[in-house]
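Single-structure report; data block below.
The complex appears here without one of its protein chains, the remainder shown in place.
Entry: chain A
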């Protein structure tokens, strides 16, 4: 096998893994859009908020410590305990449910029936508010996140591919874990939306708020549920990305990676987010590998959008999106 082909195979595999990480972020957008027709600009910040809360709880950090110290004096920073990762994840999930309730109670509830652009603007406000709260609550410093996920080269794959091709492939253990988790997450979410009463109610709300209300579906409950699930997805994405880079404010920028995935996969399809993520991941990595050196590199960010736009020319609703037919 020629060297370039071997290298390209390694790039494709890594592209698939990167695509899964993009899809994890895109999933949160899809869930909320599917249930409420809202493009949730705050999804990236929710991932940041969730990851910061998780680290804060694990390390026993006192929330709003800087504020408390400034108002009341003193130097409290930590409670002095360390909470195991699993328990901390559960507690963080509780915080995300509380956040979902707050979003519904103080923002969305007042905007029922408003134009989608109004709802979108509300999520922009929410993003900035949440970023400020996260800063105030947990501080701006970069935090190390270790929930026990493995990182680094997978030696088994390295050795196996070396024996076959004479070149060991690099696959990150963290990416393998992310793939497994994403697969489980998607299976669970698809099953939930297709086969459970709440899932069907969620889809009904997505189709028509008023009609869903008229058949007795609680809009409040559905929205809290959807924002909670999106919060859980944000937590998973935050853990994966935060483990790689430390938990810091640029985590909120991972939303930028989800946009081409959504354009390509469609805003309403959970499998679409995954397939879209994989196509974007492989496409951008292969382009960078093959064409990048000829044009000075750093092609991934813009090529992802070019790829998505090419798909949109042929399928404006995205690969798995619902085709909207408006009759005149």
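What we mean here is this: contacts are C-beta pairs under 8 Å (C-beta built on N, C-alpha and C of every residue); 3 or more make two chains touch, one makes a residue touch a chain; residues count from 1.
By definition in this document, contacts and distances are computed from a predicted model.
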One chain of this complex is missing from the view, so tell me which of "Cytochrome c oxidase subunit 3", "Sodium:solute symporter associated protein", "ABC transporter substrate-binding protein" or "Uptake hydrogenase large subunit" is its UniProt name.
"ABC transporter substrate-binding protein"
Option touching the unshown chain, where A:101, A:120 or A:170 are the choices
A:170
Among A:111, A:142 or A:310, exactly one should touch the missing chain; which is it?
A:142
Interface residues of chain A toward the undisplayed chain are 7, 10-11, 14, 17-18, 66, 69, 75, 77, 132, 135, 139-142, 144-146, 151-153, 170, 172, 241, 244-246, 248-254, 257, 285, 288-289, 292, 296-298, 300-301
